[in-house]
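I have a structure here, written as structure tokens, and I will follow up with some questions on it.
A single protein chain has been omitted from the complex, and every remaining protein chain is retained in its original position.
And then chain A:
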Amino acid sequence: MGRYALRRLLQAVPVVVGTTLLIYWMMWALPGDPFAGRCGERACPQDYIEAMNAQFMLDQPLLVQYSAYMANLVQFDFGVTYNMVPVSTLIAQALPVTLRLALIALAVEAVVGIVAGVIAGLRRNGYFDTLVFVSTLVALSVPIFVIARFAQWGLGVNLGWISPTVSNEATWAELLVPGAVIATTTTAVLARLARTTIAENLRADYVRTAIAKGLPRSRVIGVHVLRNSLIPLITLLGLDLGSLMVGAVVTEGIFNINGLGGLVYNHILRLDSTVVVPVATLFVLIYIFANLVVDLFYGVLDPRIRYE
């Protein structure tokens, strides 16, 4: 298993290099000059534009720019943004916040989604099942920014239970509501998936065998049904970690959370590749890592799966 993990991590290297090149190229291909639009309604002084372009090597051919950039990157020199702020500072600020937010969201998804789905699956067509069905339908059909604004105004402005925006420290407690908001969609998907998988596994041969040999119901469900049902659920959660890192832009903006998603979004608007490239690379690394963990989990959950 160790060798398997190592091989997977090594495969990540060409992926990361390819991604950075691709993103670098895409940023470069965006129309517009990042410095020409900085002077309000007047034209920026040509010497300013040229000095900035020279500083960031934007006057060089793409490959020259890219190799210089990568040479710095492998030495962990991220450089400064077009606003002259060290990129590493920005990432160091935003990464913990985004991680906290993502973990809260994952926890909400895992607990609420799986519990609701399992109970609904065990008691199909009952009162609780219908409730889960209706509430997931609502959660899936209402856009996330509506839920976010609703929470902000309802809980924050009208009731005053929470602060409408998250402070700079972005503590766990403050991130609870935003995290729950981000989790809504996946929670709903997870609940439905859990319900279907449980319902299916309840009819599986090995479950019938377990019941037939007289195992108590708790053991049948706890070990045989649940464990086998977890595989698709874990896959979904693993993939979601990736999208939680990137896809929280809207919610982050609404609650004024200083996360990675917003950081990338703002710098794409400013045509500033200095931030976009490393953060996007980070996203790729997180995706690779999350998927590796998920794959390793398969082996734990299902002994039939072996790694070589």
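Just so it is clear, a residue touches a chain if its C-beta (ideal position, glycine included) is under 8 Å from a C-beta of that chain, and two chains touch if they have at least 3 such contacts; residues count from 1.
The rule is short, and it goes like this: contacts and distances are computed from a predicted model.
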"Aspartyl/glutamyl-tRNA(Asn/Gln) amidotransferase subunit C", "Gluconate 2-dehydrogenase gamma chain", "Solute-binding protein family 5 domain-containing protein" or "Cysteine desulfurase" - which is the UniProt name of the missing chain: "Solute-binding protein family 5 domain-containing protein"
Listed residues A:Glu50, A:Asp77, A:Glu200 or A:Asp302, member touching the removed chain: A:Glu50
Touching residue (missing chain; options A:Tyr4, A:Tyr265 or A:Phe297): A:Tyr265
For chain A, residues in touch with the removed chain: 31-48, 50-52, 83-85, 89-90, 93-94, 149, 152-153, 156-157, 160, 163-165, 167-169, 252-256, 258, 262-263, 265-266, 269, 271
